[in-house]
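One protein chain is absent from this view; the other protein chains keep their places.
Chain naming follows the written order as A and B, and within any one chain the residues start at number 1.
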Amino acid sequence: MGIEREQVQHIARLSRLALSDDEITLFKGQLARILDYIGILEELDTSATMPLYHPNAEGLSLRQDIPRENGPAVDLKGLAPEFDEGHFLVPSILETNASEQERA
Amino acid sequence: MAWETIIGLEVHVQLATRSKMFCACPNVFGAPPNTLTCPVCLGLPGVLPALNKQAVLFAVKTAKALNAQVHPHSLFARKNYFYPDLPKGYQISQYEQPLATTGKLEIETPGGTKVIGITRLHLEEDAGKLVHEAEFTRAGVSYVDLNRAGVPLMEIVSEPEISTPEEAMAYLRALRELVRYLKVSDGNMEEGSLRCDANVSVRPEGSRTLGTKAELKNMNSIRFVGKALAYEVERQVRVLESGGKVAQETLLWSEKLEKTLPMRSKEEAHDYRYFPEPDILPLAIEGERIEALPELPWDKRARFKRVYALTDEESGILTEHPALAEFYEALVEAFPNPKTASNWILVELLKTFRPKMNRLDFFPAVSPKRVARVLSMIEDGIINQSTAKDLLARLLEEDFDPEAFVAQQGLGQISDEKALLAWIDELFERHPSQVNEYLDGKEKVFGFFVGQLMKMSQGKANPRLLNTLLKQRFDARKPAS
Partner (left out) sequence: MPNLPFLTLAELRSGYSRKEFQPSEVIEAHLKRIEALNPELNAYLEVFGDGARDRARALDKKLAQGGPLGPLFGVPLAVKDVLCVEGTKTTCGSKMLEPFIAPYDASCIRRLRDQGAVFLGKTNMDEFAMGSSTENSAFGPTRNPFGLERVPGGSSGGSAAAVAAHLCQAALGSDTGGSIRQPAAFCGIVGLKPTYGRVSRYGLVAFASSLDQIGPMTKTSEDAAILFWAIAGHDPKDMTSSTRPVPPLEALFGQDPRRFRLGLPKEYFVEGMDQEVRDALLATLAKLEGLGIQVEEVSLPHTPYATAVYYIIATSEASSNLARYDGVKYGFSAKHADSMLELYERTRAAGFGLEVKRRIMLGTYALSAGYYEAYFKKAAQVRRLILEDFTRAFEKVDAIVSPTTPTPPFLLGEKIEDPLTMYLSDIYTNALNLAGLPGMSLPIARTGDGLPVGMQIIAPAFMEERLFCLGRLIEELTNPPIQGVPFDQPIA
């Protein structure tokens, strides 16, 4: 089973991976081979088979609704790449926000 | 051409649990940013979700109240997308096999009661928040606060059976009231604990095919939902009537501009890649785990109408919040005149209660027994209405013994005939021309005398007795016929 270069690029975008042209070429070939191998599953008729998602699922024990003490549990400033004023900082996502359109 | 509107609502209800959905971080509003976080809700490497039992019970309770079918086995699923307020890169939600399906909610419309179908009800976790317009923010930067990440949400999806913006508002009011009755959420839209997205389309009346729908977001009050839907319906009709096509898109309601605006797409078409959440085993719900439901708002409303002989409007308002309904019933128990009790609540007390009634923990700031004693004093002729109003206003501020207070401050009404007659005689002497006007048949002047007498008595004259005595005095002056 083949896979188109555009498909590889689409999957890379969905995965948020900036791939080089070489990587796309490499993955196009390798994914095609792997998908070809995986294709053997088509031999099996599973129309009457329930999917198995959780092995040994014997029943869920739920957590009691008891909150921990207030206050931070982790030193975020030491953890985060960019942190200021108590917040994680990222490039603005505002161009997709209506409040900007309101201002315009 | 006549047009028909089709609306479906997706409502997200923040559940009033004490801790978050999958970790023990407190579920509270308004803490300093990122202080209500731990390895689990931050999505640190290696952490796993531990499902909050109370969140499950709240959702089951709501599903039961909506007459929905609660599934004995339901599955959690991951909804995968990248966004900075989503720490794990996926939201834990439910997709195939949600907690409940096929329920219904009755709403009141001008044409009578209408049943709106509920498609599904499921549990999911909330995302964090992005902050942009605070004192500390810089341009070009989004500030991520994950306090809200992992707060339990219940999503309730309606069938596309809502036909007008007014019905949509009625649906939201009914749902809000329900979650408050069940004490599963404070249902506060302004603080975001109840959020509503709407799918809306129009089609020529009688048509069987659905029109292209637009998705409306960012409506943070029931009123805005009404306004946004009304605007959008009109817009779509305008587009179609001018020969255009409605685009399938997501629109944001701008309260400032009073219009819907297209949201520029976050990314290319969404592909959420849902799959069963491997970290949470299938959820089994057993019947015996579910506590009995309290009396639901629509049942309480019907009972109030029947038992207390109230109007639709009266019973509707008195049952808006379970604490208010409870207050009313306690009042009626101590002062067994349901109509009068209802009037006093609606006219005098409600305006003080209202602003706090959007909270789950709302509680009337006055004892129903005290109010009953004030109302009994009116009935017994001890005080008049205006004194009663003052007393109630004071009781809302502080607690005191109303009878003792009336006696102490001399607020009891004057029912002393001699004193009242003396005032009448004095008044007749001062205003002989008005007396004559009345005797000549201008009965309106009667009111003038009553007003003057109330002033003379500093508002304490027993109005009924005053009326009787005033009439007697006039009659005595009428020429014998």
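Here is the rule we go by: contacts are C-beta pairs under 8 Å (C-beta built on N, C-alpha and C of every residue); 3 or more make two chains touch, one makes a residue touch a chain.
What you see is a predicted model; the values in this text were computed from it and never measured.
Chemist: May I ask which residue of B:62, B:80 or B:147 touches the chain that does not appear here?
Modeler: The single option touching the absent chain is B:80.
Chemist: Would you write out the residues of chain B that touch the absent chain, in ascending order?
Modeler: So the residues of chain B touching the unseen chain are 39, 42-51, 78, 80, 82, 84, 87-90, 142, 144, 267, 271, 273-275, 278-281.
Chemist: What is the set of chain A residues that contact the non-displayed chain in the whole complex?
Modeler: These residues touch the chain not displayed: 7-8, 11-19, 23, 27, 30-31, 33-35, 37-38, 40-42, 44, 46, 49-63, 74-75, 78-82, 88, 90-93.
Heads up, the rule we're going with is that only the chains that are shown with their structure count from here on.
Chemist: Residue numbers of chain A touching chain B in their complex, please.
Modeler: Checking each residue of chain A against chain B gives 13-14, 16, 53-54, 57-60, 62-68, 70-74, 76, 84-99, 101-102.
Chemist: Flag every residue of chain B that touches chain A in the complex, lowest number first.
Modeler: Contacts found on chain B: 17-19, 24-28, 31-39, 42, 44, 50-56, 75, 82-84, 130-134, 136-137, 139-146, 218, 252, 254, 256-257, 261, 263-266, 268, 271, 273, 276, 278, 280-284.
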